[in-house]
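Showing chain A:
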Amino acid sequence: MASALFYILIFPGFLFVSVFGLAAEYIDRKLCAKLQNRVGPPWFQPLADLVKLVAKETVMPVDADLTIFRLMPVVALTAAITALLYIPMWGPQALFSFQGDVIVVLYLLTIPTLTFFLGGWYSRSVFSMIGAARSITQLFAYEIPLFLSILAPALLANTWSLSEMTVFYGQHPRYGLFNFAGFWIALTALLGKLEKVPFDIPEAETEIVAGSFTEYSGRLLAFFRMTINIEMVVGASLLAAVFLPYGLHLGPLVGFVLYLLKVLLVVALLSLSRTVFARLRIDQMIDFCWKYVAPVAFAQLLADLMLKGLLG
Partner candidate 1 sequence: MALLDRIVRWARIKSPWILHFNSGACNACDIEVIAALTPRFDLERFGVLLKGTPRHADVLVCTGPVTRQIKDRLVRIYEQMPEPKFVLAVGTCACSGGVFRGCYNVMDGIDSIIPVSAYIPGCPASPQAIIDGVVKLLAGIDHPETQAAAEESKPAPVEDRPAGKEAVEVTR
Partner candidate 2 sequence: MLSKETTIQQELCERFDCLKDKVKVQRVRRIFAQVPAVDLPEVFDYAVKKLNFCILGAITGLDEGPTLGLIYHLAQENGIVLNLATSVPKDKPVLRTVTSYFPAANAYEREVIDLLGFQIEGLPQGSRYPLTDDWPAGQYPLRKDWKADILDQKEAAKNA
């Protein structure tokens, strides 16, 4: 019982993931600033932002549906944190695992987007509503490629459990390389999920102010910001676990350090991409996803199936 509480509240649960989320935000922002040839924020910036938001007044828009408006940020944060518990971090075995946990993680990762939608929609401001509609529209475009690109390695490994997948690729490291295309697809989809440039369409500042979050302030906004940070960490961890499952057998400590490095690598790739592209339009984004991303993801799936067939 005590250990379960420890897992959930401290490590790898709430406390750890919050700190890691803040660190990831710092790295993202600092790296972005560096890439833009400026100094960027100091190391404590995400923490200061968070504390400040929590201590700030939370305005409730009169027209909003207050229950949903208040509930959504909490749901989002909970879902994002829960997802991390299924991802292997210091060894091939995650804290919790069962057959089908890949699907659970993917669905848990979908929940924040749905909460952005609902929260934005029920704030009843035009900008939030357009932002919300865009979030959900975009969801349909990147979700399928993301599912496909994660399922392909799972098919090859013949398991629906993340931990078992890690074990399998630990034994057959060369197959991991085979999923290279899938990695890029998943990375692209992750950009869409995290609503970062070039896919930051749902919160495009110059068009719809801040999208779904336009009406959120204070504590509730802090929840949403944490969610996005944690989503980034969880998404990156998922990619690390599925596509970069190396070195986990070297013992918990080395494994854990490697895990951190891998996640940060993915975060760095995300920041890089957000500095070198322009934001696409929603129709271009959907076009791009269906014309290029989804077919490649599908091809990856077929390739994995074929490889599995060859291996028997």
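Regarding selection, all candidates are chains of the complex that A comes from, given by their letters.
Observations on the model:
The rule is simple: a contact is a pair of C-beta atoms (placed from the backbone, for glycine too) under 8 Å apart; a residue touches a chain by one contact, two chains touch by 3 or more; residues count from 1.
Here the structure is a predicted model, which is why all the values come from computation and not from measurement.
Interface record for this complex: partner of chain A among candidates 1 or 2 is 1, by the touch criterion.
Those residues of chain A whose C-beta lies close enough to touch candidate 1 in the complex are 29, 33, 36-42, 44-45, 47-52, 55-64, 123-128, 205, 209-210, 213-218, 221.
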